[in-house]
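Every protein chain of the complex appears in place save one, which is left out.
Presenting chain A:
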Amino acid sequence: MSTQAAAPRKTRSLHRFANPGRFLRLADATLPWLWMACALALAVGLVGAFTAPVDYQQGASVRIMYVHVPAAWLAMFTYTTIAVASAVALVWRHPLADLAARAASPVGASFTLLCLVTGSLWGKPMWGTWWVWDARLTSVLVLFFLYLGHMAIANAFDDAGRGRRAAAILALVGFVNVPIIKFSVDWWNTLHQTASVSRIGAPAIHSSMLWPLLTMALGFTLFFAAILLVRMKNELLGQRLRNLRAASLQRRGEPGAAATGQPAHAES
């Protein structure tokens, strides 16, 4: 009985944020604080990154870690966000979840590319090569292609609804790659080192290097949250603009005016 009652309540609480007007007001109120916190975390993290001691083996090349590792975490975190948003959109047909998935995809692709390039820039002096086809590097490259596929497929259909559903299914199927990335260094013999921070027991990294790394990761995550809100606002306003244009054309009696393919949301 209690489980039957819990499901509609959960759906109701999810749909409280489906109202675009409420979402826009919440985003406008949150964004200045997010940007300030992001700037502060990145500033403190950068000072820490350039004042932390150099590694006794890697020398100053260890400073690449402070941007490479947060980019890698964000690449996986963004894909996880897209997968969760896609599941919510498919199961509960939450309109903002679809927008979140579409808005996050280019951000995730950018940070995955950043992770690959900075990893390459570290690999050349440390491993003696820009690239190896080891499990970690290859699975991150696959993640980058998944992002590109997600972006392409969402816009590949004349019917925008079908495009969104196909992209959501791709996101869910592709999510299998995220644990593969995480555990690739344990499951296979890779050139890439195993986890240093997120492992059972104490992190294998000295606190003087750990705090700048975690602060930079926080800054990157806050940047993601802020840019996602801005891009979701863009998606909402773009949708509203298309609907207004279609309504305007319809009033003039022009053909094809109703073919926006966008769900009509209540604006407030």
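In this section, a residue touches a chain if its C-beta (ideal position, glycine included) is under 8 Å from a C-beta of that chain, and two chains touch if they have at least 3 such contacts; residues count from 1.
Basically, contacts and distances are computed from a predicted model.
One chain of the assembly is not displayed; among "Probable glycine dehydrogenase (decarboxylating) subunit 2", "Aspartyl/glutamyl-tRNA(Asn/Gln) amidotransferase subunit C", "Heme exporter protein D" or "LptB_5 protein", its UniProt protein name is "Heme exporter protein D". Within the set A:Arg93, A:His206 or A:Arg245, the residue that contacts the chain not displayed is A:Arg245. Although one chain is not displayed, chain A still touches it through residues 50-51, 54, 59-61, 63-64, 67-68, 71, 106-107, 110-111, 113-114, 117-118, 121-122, 124-125, 223, 227, 230-231, 233-234, 237-238, 240-241, 244-245, 248.
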